[in-house]
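With one protein chain removed, the remaining protein chains of the complex are shown where they sit.
In this document, chain identifiers A, B and C correspond to the written order of the chains, with residue numbering beginning at 1 in each.
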Amino acid sequence: MPTVRLSFTPAPVHVRTARLVGVAVARRAGVAEELLDEVRQAIGEACSRAVALHLRYGLSDLVLMEMSDTPEYAVRVTDRAPVIEAVRNLPDADVLGISPDGEPADGLSEEAVAAGMALALLTALVDDLQVRPAAEGPGTEVRMTWPVWRPTR
Amino acid sequence: MPTVRLSFTPAPVHVRTARLVGVAVARRAGVAEELLDEVRQAIGEACSRAVALHLRYGLSDLVLMEMSDTPEYAVRVTDRAPVIEAVRNLPDADVLGISPDGEPADGLSEEAVAAGMALALLTALVDDLQVRPAAEGPGTEVRMTWPVWRPTR
Amino acid sequence: MDLSLSTRTVADHTVLQVGGEVDVYTAPRLRERLIELVDGGARQVVVDLGAVEFLDSTGLGVLVGAHKRLRAAGGTLSLVCTREPLLKIFRITALDQVFRLFDTVNSAVAGDAGAAQ
Partner (left out) sequence: MDLSLSTRTVADHTVLQVGGEVDVYTAPRLRERLIELVDGGARQVVVDLGAVEFLDSTGLGVLVGAHKRLRAAGGTLSLVCTREPLLKIFRITALDQVFRLFDTVNSAVAGDAGAAQ
């Protein structure tokens, strides 16, 4: 069972709230201070990806972010968009859109570039990243974990 | 439908997260800066009251906080404790525990004093406070609203 | 943001300086410390709330408990508090009539007429 659960309407402004909550819960769970920038970035990327998918498909469903702090800090972000989209967006050289001469591929929209960057950042920043179809209904869940440091008392 | 929904296990540490989220969403919704201290205090009181009730009854259910920002900023905190408790805790002179000579009544535990103070603060800080049985199942909901300022654009 | 507690002695008073957020999560630590002080023999206790950023009803309950404990032991509890948001909380809960509130630690120790209220 998650310790804290945040649901929000798919609007960009709420991604800021999600970052704030995700980092606050991480800090209290005992994630090391020097990892918190990465936690902030990864949560931001996972949530803005979910919001972008909902907006693209005109879905008003809430985006769900669940956090648990035992045995490690785990965050799961669930969207409700058709799964095909999530799979198409898995990171590869094409999606990243950097051609061999170091220039972004010309045909890609800013949105496509951003989606590629989001997944590049997620895979690089999160050691333990899982992307899979949501347990129930349509949608994808992005699951990320970070180690926690527990004081012995 | 709420804009943002936060659920958390009934542990004191999560009341801090609830205050953080409640104030962040209020600020983004356009609640005036000079009201945010009161929003923080009132949300803290409503959530710590809910956590205390769950702990007293040994309930592991999540405490729910829902925020919406149209047409005003509305926060609803729902607990799952038997309703009788909530009613018994409605503020009156006895519960506040201040005797006529200005001394706290001797028989009251710190917890009872705190519960009285919590309700004194809620009623004083929130112009529009509603306390009533939860729509579904056992429990009580505390509903609070604050005006928002919308820029004309 | 988290609770900080530090104790010092000024004349015959024990001054407990509190900082950060005193809420449902940290109030138990404040309670423990106050009980330790009274059990250790402190009778003239000054709680300096000057660096407190947030105080909720649980924290107020702990302060009321310490006040009662000290009174029962023949001692006194004084509070130092100048920040308007905190003073407002004491007024709303009528605890400004219960506690001796001072502007500074020195005036609390002197027990003089410099009370904030």
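As a convention for this text, a contact is a pair of C-beta atoms (placed from the backbone, for glycine too) under 8 Å apart; a residue touches a chain by one contact, two chains touch by 3 or more.
Just so we're clear, the structure is a prediction, and the values are computed from it rather than from any experiment.
The chain not displayed here makes contact, within the full complex, with A.
Note that of A:Leu6, A:Ala118, A:Val131 or A:Val148, the residue touching the chain absent from this view is A:Ala118. Where chain A meets the omitted chain, the residues involved are 12-13, 15-16, 19, 37, 40-41, 44-45, 48, 51-52, 96, 98, 102-104, 106, 110-111, 113-118, 120-121, 124-125.
In this text, only the chains that are shown with their structure count from here on.
Chain geometry summary: the mean Cα position of chain A and that of chain C are 44 Å apart.
Under the contact definition stated at the top, the residues of chain B that touch 2 or more other chains are 13, 16.
Residues of chain C in contact with two or more other chains: none.
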